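A single protein chain has been removed from this complex, and every other one stays in its place.
Presenting chain A:
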Amino acid sequence: MSTNTYSLSGRKKEVSNKKLTWTEKIYLVAILKGMMVTLKHMFKKKVTISYPEKTRPFSDVYRGKHMLMRDDEGRERCTACGLCALSCPAEAISMKAAERTADEMHLYREEKYAEIYEINMLRCIFCGLCEEACPKQAIYLTKSKQIAKADISRDNFIFGKDKLVMPLEAAIENTKQQNQA
């Protein structure tokens, strides 16, 4: 069997150079067929998702914006050990540690805390290694669908503690739910 007549896939087609018939030449039948196809598409379900009103359903393992957690008494968990910064492959995290004073017992869980904690959102690759490295379970990547807002200033992409620490209301809500359970 020569390769000319043999087809492995079974879909081989001989190219023909046949002349078009008159009905084919005026294209009308083909055009009407095509128009029926497009007409069907007009009434199909649209694939557009109107972001930001609607968002695409994200995967369960989606990693969004970071959050610095509070414990059940509302104190910040972070102890500024720097392991997250060390583990970060993109060098996005930087922090400055400070010592807790006696009147700050209700604010910070450990004796040492992060006075400044910054994540550069332009560098961050949302890999989640900081989350894995943290010994105090202080940093998590949330399922927040709000991606860092567009801006023209690079400084605005460096998120400080004001944007990263868990809001107190959320901490109170969490504690309430835990007590109920």
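Everything below uses one rule, namely that a residue touches a chain if its C-beta (ideal position, glycine included) is under 8 Å from a C-beta of that chain, and two chains touch if they have at least 3 such contacts; residues count from 1.
Keep this in mind: contacts and distances are computed from a predicted model.
Q: Since a chain is absent, check the UniProt entry for it and pick the matching name: "C4-dicarboxylate ABC transporter substrate-binding protein", "sn-glycerol-3-phosphate transport system permease protein UgpE", "Anti-sigma factor antagonist" or "NADH-quinone oxidoreductase subunit H".
A: Of "C4-dicarboxylate ABC transporter substrate-binding protein", "sn-glycerol-3-phosphate transport system permease protein UgpE", "Anti-sigma factor antagonist" or "NADH-quinone oxidoreductase subunit H", the absent chain's UniProt record names it "NADH-quinone oxidoreductase subunit H".
Q: With the full complex in mind, choose from A:48, A:153 or A:179 the residue touching the hidden chain.
A: A:48
Q: Which listed residue (A:25, A:56 or A:149) would be found touching the missing chain in the intact complex?
A: Hidden-chain contact among the options goes to A:25.
Q: Given the full complex, what residues of chain A touch the hidden partner chain?
A: On the side of chain A, residues 25-28, 31, 34-35, 37-39, 41-42, 44-48, 50 touch the unshown chain.
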